[in-house]
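Omission of a single protein chain aside, the complex is shown with its protein chains in their original locations.
Then we have chain A:
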Amino acid sequence: MHLLNKVTTVFQGQEFYIAIELPNRSLQQAKICCDWRLKSLLTGYEHLLEQRLQQSTTLAGFMEELKTIVERVGQDGDMSPASVASPRFYSHLLEELAEVGWERLSFIDANFRWLHLEAKDSCDRRHVLKIHLHEQHPEVAPDCVTELPLPFHFISTGSNSLKNLFSQFKQCLEQYKEFWDAMDEIDSSTWVLEPEKPTRSATVRRIALVNNASLQIEVNPVQPTVLPKCTFLGADHVTSPLKGNLCKNLHHWRSAVSLLDNLQNVLEVTFPSPANTKKEDLSVECGICYAYRLAGCVPELTCDDSRCCQTYHRDCLYEWLRSDPTSRLSFNMVFGECPYCSKPITMKAPNK
């Protein structure tokens, strides 16, 4: 038995034809055929259709349900089907990719709009250039997403071709060579507590010093060998001497020496490295939640008492001090007791 809904359902000016095949005259095994526009609209709602089909007793009832679904989907999403560009767009794209080299292409989406090109710099580091092509490509310049420490601006010199774009990207990579060399050295010979998995664009590193203190540096990607912005985190008795060393030895900073060596010379310390320490010894859990990473944060506060040195997450310690009636808040600073050793501990109230 074959039914065709002669009366087309008109919704927002669009017409959809569907055919429903009913083997054995039962709705349970019905097969629905429809045009591709309706099909693409209903993608992701198959289970819902199936469920309605099982529940409906009559075909008319099911059609009513189907109409409701289509109306709802139409409201949620775009009624216009995914746009298809002119054939020229695709043939042109293929030519361009051949120019760049197919081996560079690591990803392309189903609409041929997003593509990833892969480049290797002179030190064999992999870099990905994510390109979003405009509908009017190559008349309109494509958008790019990169993992460079500074934004990458494509300057279209007369041509928006992928080849042009890709060569500019490769030139750009060489600019950051020194920066990545410095960062790679730090990543491989120290324990970087944060970021957990540094991306190529990350200019900040938190380097473990001892089990409850760390140094956070923010490196200038253009001039990686100059003194980075340094922030010490941890117990006072550990960080104070280091701050002193930094001031005292600042004139010993040499641009010719690598960033890591400079830091170690000026601070008069040797950073613990993966060669001689375990990360667990350096990443000490928060004394309150017993976890190291909490919602992306690591323990930043440390009890200043040299016998305690317990570390806490900012949120955890604040939450506890807030619930402890003996602690008090004045001028945005919370004064309370260390939950472990009961010695005074102070922290800035989080901005909420």
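A few comments on the model shown:
Following the convention adopted for this analysis, a residue touches a chain if its C-beta (ideal position, glycine included) is under 8 Å from a C-beta of that chain, and two chains touch if they have at least 3 such contacts; residues count from 1.
One rule holds for everything that comes next: contacts and distances are computed from a predicted model.
Only one chain is not pictured, and the protein name UniProt records for it, out of "Centrosomal protein of 128 kDa-like", "Lipase, member Ia", "E2 ubiquitin-conjugating enzyme" or "Septin-type G domain-containing protein", is "E2 ubiquitin-conjugating enzyme". Screening A:110, A:275 or A:295 for touch with the missing chain picks out A:295. Counting over the whole complex, chain A has residues 285, 287-291, 294-295, 316, 319-320, 323, 339-340 touching the chain that is not drawn.
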